[in-house]
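Shown next, in structure tokens, is the structure this report addresses.
Left out: one protein chain. Kept in place: all the others.
We just call them A and B in the order they show up, numbering each chain from 1.
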Amino acid sequence: MFNRALDISAWLVVLFILGPLVVIIGGSFTTTPYVAFPPHGFTLRWYQQLLGRQDFLESFVDSLLLGGAATIGAALIGTPTALALRFGRKGRAILRSFVMAPLTLPTIVTGVALLQFFYAVDLRIPIIGLLAGHVLITLPYFIRTVGAGLESLDPEIEEAAESFGASAWRTLIRITLPAIAPSIFAGMIFVFITSFDQVTISIFLSSPGLMPLPIRIYSYIEFAIDPMLAAVSTVLILMAFAVVAALQRILGIERAFSGGVT
Amino acid sequence: MTGESDVFDSVAPADDSVSGRSSRVIYGWSYFAPIALFYAVFLIAPYAAVLVVSFRRFSSATLYTSTYTFDNYLSVLTDRFYLSLLLGTIALGVAVTLLTLVLGYPLALRIVRSTPRMKAILLAIALSPLLINLVVRTYAWLVLLGDHGIVNNWLMALSVISSPLPISGNVVSVTIGLVHVALPLMILSLVGIMERIDPDLLDAAESLGAAPLRILRRVHFPLALPGVGAGSLLVFCFTISAFVTPQLLGGHRYSTIATVIFEKFTFSLNWPLGAALVFVLLALNFAVILLHGRIFREA
Partner (left out) sequence: MKTKSMLSRRQLLATALAAGAVQSFPRPAISQARSKLIVQGFGGLVEKTLREDVIPNFEKEQPFDVTLIVEDDTTILPKLAAARAQAPYDVCMCDNSIAIVGKGMGVWAPDQSDKLSNASAIYKSSMPPATTNYGSIVYEYAFVHNKKKLPNPTSWRDLWADGIVAGVPHITQSYGLTFLYIAAMLNGGDAHNLDPGFAAIKKMPKFKVYKNVSEGLSMFQQGEIDAALYYSHRAQQMIDMGLDIGKARPKEGVWGQRTGTQIPKATTNMPGAIAWVNTTLSVPYQTAFAKSLYSPTNRNVVLSPELAAKNIMGAEHVDSIKEVDWNTIIPQRDALIEKWTREIG
């Protein structure tokens, strides 16, 4: 009885989640010059058109590289922060909300603020600006995810290691990091996905030649909404699912996302 | 960063063994160095500049004049329109948070009670809203919820309604769109914590004759509370600073603080007022976070 009720409500939520995806995938095959669902007829014309768009391909590569760089940056800065946040009592709430600040600040203002700042200091390398913006926006997600993994880690294990004479560094590298590796990995995926779909900050910080895919789509959509965009999204969805499937096969994704060691 | 000294005083462990103290202190100070440096350069400095702008006087010719004034804050805080905008934004944040919790809880529970294979599939589905481009996703909702969209067409074909339901270009479509994007944040937080609750708990309760819903409320939910806390904070913060979704799904007729800030910075180019709005929103945010921390600490 209870399981039945749980099943029904869970699948209704799944339906809600998948609704827009179905519209997009279906709409990408329509013969009409606009996204229609259910699609009218069937054509691969929009995919053909997409193949001819060198600029979309370039933007895709830009987004991949940017997402990758942001992921590494967030991991390098975020992992020590998450470790440090485990300790301390009195001011931890304040410190934590400080660390989480970029998430709570309106992204649009962060974009303007960074833009203004980069011009003020005459930063001539736009990539650094865009990358910094992406790391800034995604860091809180990373720290959250790793923090969740750390919470489930029993500090006594580390204390035990230290009491056996292991140095702090050794304990960290041998005990703590391996234990939270799945959450670090989950956090990195989170960062990559967030960076890959980041519109707001990139609107202000993207530069000629470095135009991430969401910005390419955003500027395309200002002037035309046609099923080619549905085709782009379908390709991205399929790729994302392929990646998830691969991760599952290699690592067992449920482990990565279940907040660490159990 | 005034809170730091007392934070790190308390970092030192209770026992006074020298090695323990030193290693923990290393943990604290040096591990915060990267983020402190990064935030100092890329967060505090740029926002300090915005803070300065919020005290400038607006000028349509030069963006702002070099004189300082409190007027921007006064005009935000004494204006019924901005105050109701603030309240409306908070209400939206709370509504979206509660809805994602109500929708996310059963799916998260289903996920942790699945076989590994099913778990991976469901997790991929739960994450999928994050994988579609924001703008395209928003457009899909327009196709679904428009006056002649799929939902209205079906309902009219079934004679459930005679004229289209007003579910696009207003608070309904904005809420639906935001719940959809925010669900993954909630579900991931819930799954993380539910994994640690004994999976047989609910079944055991049922076999003992207790109403599962009661067990769910009395036992399972309290155990999942840390996940609920983490998820709701993420969703709330995400919601009140979102601007593309409210703008596009609101049909440009639904304003939140974030959409007004965007509009002030781009179209009206009234940066001082926009900047003042930013810091009002920030103050609100921090109040919510502290309140949230208090609630979930005590719970």
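Everything that follows uses one rule, which is that a residue touches a chain if its C-beta (ideal position, glycine included) is under 8 Å from a C-beta of that chain, and two chains touch if they have at least 3 such contacts.
Keep in mind that this is a model prediction, so the values were computed, not measured.
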{"item": "Residue of A:V61, A:A160 or A:L238 touching the missing chain in the full complex", "value": "A:V61"}
{"item": "Hidden-chain contact residue, picked from the options B:G93, B:G169, B:P184 or B:G231", "value": "B:G169"}
{"item": "Options A:N3, A:Q48, A:S163 or A:S207, residue touching the unrepresented chain", "value": "A:S207"}
{"item": "Contact footprint on chain A, counting only the chain that is left out", "value": "32-35, 58, 61-62, 65-66, 68-69, 72-73, 76, 112, 115-116, 119, 122, 124-125, 127-128, 131, 203-204, 207-211, 216, 219-225"}
{"item": "Residue ranges of chain B at the interface with the undisplayed chain", "value": "58, 60-63, 81, 139, 142-143, 146-149, 168-169, 250-255, 260, 263, 265-270"}
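Throughout what follows, only the chains that are shown with their structure count from here on.
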{"item": "Geometric centre distance via CA averages, chain B-chain A, whole Å", "value": "15"}
{"item": "Sites on chain A touched by chain B in the complex", "value": "1-2, 6-7, 9-10, 13-14, 16-21, 23-24, 27, 35-37, 76-78, 80-81, 83-84, 86-110, 112-114, 116-117, 120, 132-133, 135-136, 139, 144-145, 148, 151-152, 162, 167-168, 171, 190, 193-194, 197, 199-200, 213-214, 217-218, 221, 225, 229-230, 232-233, 236-237, 240-241, 244-245, 248, 252-254, 257-260, 262"}
{"item": "Of chain B, residues touching chain A in the complex", "value": "1, 3-4, 6-11, 19-20, 22-24, 26-28, 30-35, 38-39, 41-43, 45-47, 49-50, 103-104, 106-107, 109-113, 116, 119-120, 122-137, 139-141, 143-144, 150, 180, 183, 188-189, 191-193, 195-196, 202, 206, 212-213, 226, 230, 233-234, 237-238, 240-241, 243-244, 257-258, 261-262, 265, 274-275, 278, 281-282, 285-286, 289-290, 293, 297"}
